[in-house]
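Coming up: chain A.
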Amino acid sequence: MPEHVPPAHDREHDPAPRQHGPAARLHGPAARQDGPAHPEPVIRVVDLVRDYPRPRTSLVRPAPVVHALRGVSLEVKHGERFGIVGESGCGKSTLLRIVAALDRATSGHVFVEGTDITNLPERRLRPLRENLQLVFQDPMSSLDPRMRVRDIIAEPLVVQGHPASGQRVRELLEAVGLSADAGDRYPHQFSGGQRQRISIARALAPRPRILIADEPVSALDVSVRAQVLNLISDLVDDLDLTLVFVSHDLSVVKHVCDRVAVMNAGQIVETGYTADVYAAPQHPYTQRLVSAIPTLQRALSGATTSDLLANGDPA
Partner candidate 1 sequence: GSGTSSGGSSPGGGQDLSIGLVAEPASLDFTTTDGAAIPQALLGNVYETLVKQDDSGKIVPSLAKSWTVSADRKTYTFDLVDNAKFTNGKQFTASDAVFSINRVKTAWTISLKSAMDVVSAATAVSPTKLQVTLAKPSNDWLFRMTTRIGAMFSETGVSALATAPVGTGPFKFSKWNRGDSIVLTRNDDYWGTKPNFAQITLKYFKDATALNNALLTSTINVIGTVQAPEALSQFTSNSKYQVIEGTTNGEVLLSFNNSRPVFKDVRTRQAIRMAIDHKALLDTCWAGRGKLIGSMVPPTDPWYEDLTGIAPYDLAKAKSLLQASGAAGQTLRLRLPTLPYATSCGQVVKSDLEQAGLKVQIDQLEFPAAWLTTVFKNADYDMSIIAHVEPRDLGAVFNAKYYTRYDDPTLQADLAAADAGDEATQVADMKKAARRLSEQAAGDWLFLLPNLMVADKDIKGLPTNAITEAFDLSKLSR
Partner candidate 2 sequence: MQRTLSFIHARSEARTWMNDVLTVRGLSVSVRDTTLVADVDLTVGAGERVGLIGESGSGKSLTALSILGLLPEDVRAGGSVRLDGVDHELVGADERRMSRVRGRDIAMVFQEPMTALNPTMRVGDQIAEAMLIHKTHAKPAARAAAADLLERVQLPPETLRAYPHQLSGGMRQRVVLALALANDPALLICDEPTTALDVTVQALVLDLIVRGVLDRSAALLFITHDLAVVATVCERVLVMYGGRVVEAGPVEEVFTRPRHRYTEGLLAASDLEANSRRLTTIPGNVPPAGRFPSGCVFRTRCAHATALCEERPAWTGAEADGFACHHPAGGTDA
């Protein structure tokens, strides 16, 4: 796949050899066949706009709107790890919800694997629901506290009419590194990191080809964050998934993703290979963003808080 090998981050030269863990079994013998080439991007977003109406404040003037997305376009290619960064409220989640057909765009189009899903009725979304799955930010609220883990993981299968065998659930639990008896318990009996694993297992249940993660590690501690990031990385590789990874933390995106789009106020201001964007941000907003990230290295080499503000002032 020469077309999307990141220059500064060559996987072939990855010093830590990746073990092909149990996740490799997930697709089993019926694993999809990779086509020889993927001319069509897996996800293509064209000029997407989403306005949220606000309550009217005047009878004569039209109701004010929140422009959550103001014409977003992007392409995610097959097998790519695509990151989206941006600050709170810039429209990241809105974008993901529309891509996952959980929300409707005001205008614009989203093509997933060549199909325009923007205005498909719910009943014709079945292929999308199987191919594209989500992992959410909050490990507490993304699992129904009244359901057993087993049923949570099996939910996509049941809904989509697959036989929800106990075997499959055990496989999935094993793949995310949980013991098989975890299925009998309830979410509150797990720690944050474990819950996020459950969430990932649920997303993997219908054998999706695209995994969308909306800030999956933002609520986690560093040590747990490392575990979950490793897990996501492994699964993406083993299952040959396309990953769309959203975070407000550019360091995390830089670690996980090949390519990144920087969003600000409902628009994408910069797209590029992560390392490039990080090393040489082009857009002033990206510059400000990059410089504001505190890192150990910089701090230990004497950077102070005022250095974080070096490239301008957001206030």
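Points to keep in mind about this one:
In this section, a contact is a pair of C-beta atoms (placed from the backbone, for glycine too) under 8 Å apart; a residue touches a chain by one contact, two chains touch by 3 or more; residues count from 1.
Selection rule: all candidates are chains of the complex that A comes from, given by their letters.
The structure presented is a predicted model; accordingly, all values stated were derived computationally and were not measured.
This complex pairs chain A in touch with one listed candidate out of 1 or 2: 2. Taken together, the chain A residues at the contact with candidate 2 in this complex read 11, 14-16, 18, 87-88, 191-194, 221-227, 229-230, 233, 248-252, 254-256, 288-289, 291-300, 302-306, 308-309, 312-315.
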